[in-house]
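As you look at this complex, bear in mind that one protein chain is not there, while each of the others sits in place.
Moving on to subunit A:
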Amino acid sequence: MHNPRWKVAALLSGLAMVAAACGGGGGDTGGDAGDGAAPTGTITVWARDSQQVFMSKLVDLYNKNHEVQAKVTVIPAASFVQKLGTAASSGSGPDVASIDLVYAPYFASVGALEDITELADALPYKDALSPSHRALSTWEGQTYALPFTAEASALYYNKDLFTKAGLDPEKPPTTYAEIREAAQKIRALGDDYYGFTFAGACGGCNVFELTPHVWASGGDVLSADGKQASLDSPQVTAALQLYRDMWTDGSIPSAAKNDAGTQQIPLFTSGKLGMTPLGAFAIPTVEEAKINFGVTPLPGQDGGTGSFAGGDVISVMSGTKNAAGAQDFVKWVTDAEAQDFLAHNGSVPVRTDLVGSIYAPQGEPYAVFGELMGIGKTPYSVVENPIFNDNNGPWIKMINDATFGGDVAGAQAAAQQAAQALIDDAG
């Protein structure tokens, strides 16, 4: 349906690049290559409202020192994918979009993103970019996005409660058994004390918080190519059983049942919750609440660590009228200048080579998250949204039914079947 438009767009952007290349090669012999082909004009950038705080400041920083002037449009997070999809298919999309990395394979697979393999390969720090972001930006061997912002998952624990419960606050749990034991002991401190909580009505939260356990135990929820679901694997069973056990112990508050991702932080900052898995985004709030806390990697069943690599990748959209400008912008956001800004405004750097200099010095928890970025994983699938992020999808239903219902095997079998059906449908 959109083929003619893609062709025109490809042709136009091709011409633009040729023009830019000619300008650089022919005219400017004195300056370096970057100056010679300095792109101009304006570009539009779409981002989710969850990035509102830093996005406009980041773009101001860019606009100050560049010919190209970028303009940000903020889209409500809940409808970002629909809006971007609709706009892209009608040719009214932005030049650049910051996309939750889990959706990158989908957008690349439908031809909405420009192939920027050449640009990506030419980056001197290419190999230092978050491996999971890079994997998600790849579709059929070509690169369609660059890593932009990042988020890792880890276990927050309350050191004061650990001490009070007779646990060593400097020795956070490293196995399932230790998590469960710590949860029980903290629960025993009193009626309104709880050992652990998670967001039982939020698919996206749990792909962030529960899958690291599975990875750390050597398992997975999807095959590497995304074609085969493995929600019925023994590693998933063990992780679910941990949640189930903590629920039957009474370590988990009933609020977890329909927490859509809003209660974990308030519960933790109340000072009466022992442990909860969260991302680096929670650090400022928890520090503000004056909680004496620690952050430790999410363990596997008998050891090992895992983390989810979340965040955004940034793409040049197919059909952009200013491909050179758009490329310049997406390249700049991985620069040290931009990453340093982001590191101080709520994002883990996507550059593992910069973590030590711009991120870890901010404090111990930051160091943990920065470190985790190097091992972070993300399920790769064009149907990530319906399987994992959908709050009515098979993933969260499985966690719910297993934890609160107790039929772990049954919940796994049903979820496996539903997830595989979604994968097969798309393929």
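Observations
To be clear about the criterion, a residue touches a chain if its C-beta (ideal position, glycine included) is under 8 Å from a C-beta of that chain, and two chains touch if they have at least 3 such contacts; residues count from 1.
Methods note: contacts and distances are computed from a predicted model.
Think of the chain that is not pictured: of "Multiple sugar transport system permease protein", "Electron transfer flavoprotein subunit alpha/FixB family protein", "L(+)-tartrate dehydratase subunit beta" or "PTS fructose transporter subunit IIA", UniProt labels it "Multiple sugar transport system permease protein". Only one residue from A:50, A:89 or A:223 touches the chain missing from this view: A:89. Of A:61, A:110, A:289 or A:413, it is A:110 that touches the chain left out of the display. Contact with the chain that does not appear here is found for just one residue of A:257, A:272 or A:321, A:257.
In the full complex, subunit A touches the omitted chain through residues 1-3, 82, 85-86, 88-89, 107, 110-112, 201, 253-255, 257-258, 260, 383, 385-386, 390-393, 397, 400-401, 404-405, 422, 425.
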